[in-house]
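One structure below.
Every protein chain of the complex appears in place save one, which is left out.
Chain naming follows the written order as A, B and C, and within any one chain the residues start at number 1.
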Amino acid sequence: MDVDKEYFSNITTRERAIFEGAISMGALFHQFVGTPVNKDTKKSLETSMEESLKLQPAIEDVEVEIRFDKLEESMTEFDYTSLTGDMLDVKIHTKVENVKAIIRIEFIEELNYPLMYVEKIED
Amino acid sequence: MDVDKEYFSNITTRERAIFEGAISMGALFHQFVGTPVNKDTKKSLETSMEESLKLQPAIEDVEVEIRFDKLEESMTEFDYTSLTGDMLDVKIHTKVENVKAIIRIEFIEELNYPLMYVEKIED
Amino acid sequence: MDVDKEYFSNITTRERAIFEGAISMGALFHQFVGTPVNKDTKKSLETSMEESLKLQPAIEDVEVEIRFDKLEESMTEFDYTSLTGDMLDVKIHTKVENVKAIIRIEFIEELNYPLMYVEKIED
Partner (left out) sequence: MDVDKEYFSNITTRERAIFEGAISMGALFHQFVGTPVNKDTKKSLETSMEESLKLQPAIEDVEVEIRFDKLEESMTEFDYTSLTGDMLDVKIHTKVENVKAIIRIEFIEELNYPLMYVEKIED
């Protein structure tokens, strides 16, 4: 089966690059939020998030930064906390044919919200 | 802050309708896969998935069908199983200004994969 | 196969009642944390959490209360937020033969931690 022809001929290459990155960003957030984390395990969790999401269609690269300041803010008596959306600073790079896009999540204080948006798109 | 102007002026209305629906579809899959379910709780889980995801930006409606055939196929000795991607048949309806899109997930046997795609988009 | 004989003859009935409730409490937390929620969808999410977890072995009843005060504290510009551990006040009732236990999670301010413990056990 030609998946692209069968299922994606109704959208442009730009739209596809946005679509695939957005799926993976929604996936990343809802898969990993809640995971126990502290400063010692931050790195292995970032690596695992990056490698897992890179497997999805059209994903070229994933850069995950768990914000240390937010991590420390929510620290508990038990020396770890649960990963929350405000700790996430992530860039997902997609490529579909000649189009490259970067989907970003970052916490926007003014909105009290971890906003997902298209940081860059070029064709 | 004008969020649309600040963060979304680099993409078209069509692209935004696709973007928001794709985020919510990725979110739905990775939030709820793994949930204990059987035929008796199928309805309340579908409702909860629909209502939760409808809260996200630009989501007009969410229709979740947990496939009974796939649910029964994976049934265990304990009369329930864990929700998996192949059980999901979901339509997420988005609306951004005059553009309406439907993002779909359905299991494609030939690919052995729960495919997410843009089922319909009109402006 | 006699599962109880095969796999659980090394622990007491009391221990089994605690074991099964603890599994389900860990499951509930890590399955549902991250779910989009606001005051309008609080009820359907509570119901779905209760019904899903009640399917697991030895679980007699599940009472979920999503704390409205904590929910409102973390509210965003987009009129919903993500479920976090501090919002959870849950009792899981287990029964194994003549032993009944209640496993509880509640947020303890002094620890800044959603503590899981055995609230009551009787035989």
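By definition in this document, a residue touches a chain if its C-beta (ideal position, glycine included) is under 8 Å from a C-beta of that chain, and two chains touch if they have at least 3 such contacts.
Computed from a predicted structure; not experimentally measured.
Within the whole complex, touches from the chain that is not shown fall on A, B, C. Touching the missing chain, out of A:37, A:90 or A:118, is residue A:37.
The missing chain lies against subunit C, touching residues 1, 3, 7-8, 10-11, 14-15, 18-20, 22-31, 108, 110-111, 115-118, 120-121.
Panel shows subunit B; residues 29-30, 33-34, 74-78, 82, 84-85, 110-113 of it touch the chain omitted from the view. Residues of subunit A in contact with the chain left out of this view: 3, 27, 31-32, 34-38, 40-41, 44-45, 47-49, 51-57, 77-80.
The rule we apply is simple: only the chains that are shown with their structure count from here on.
A complete topology is adopted by the chain contact network, contact being made between every pair of chains.
Computed centre separation for the pair subunit A/subunit B is 18 angstrom, with centres defined by C-alpha atoms. With centres defined as mean CA coordinates, subunit C is found 25 Å away from subunit B. In whole angstrom, the spacing between the mean C-alpha positions of subunit A and subunit C is 28. Residues of subunit C in contact with two or more other chains: 34-35, 77-78.
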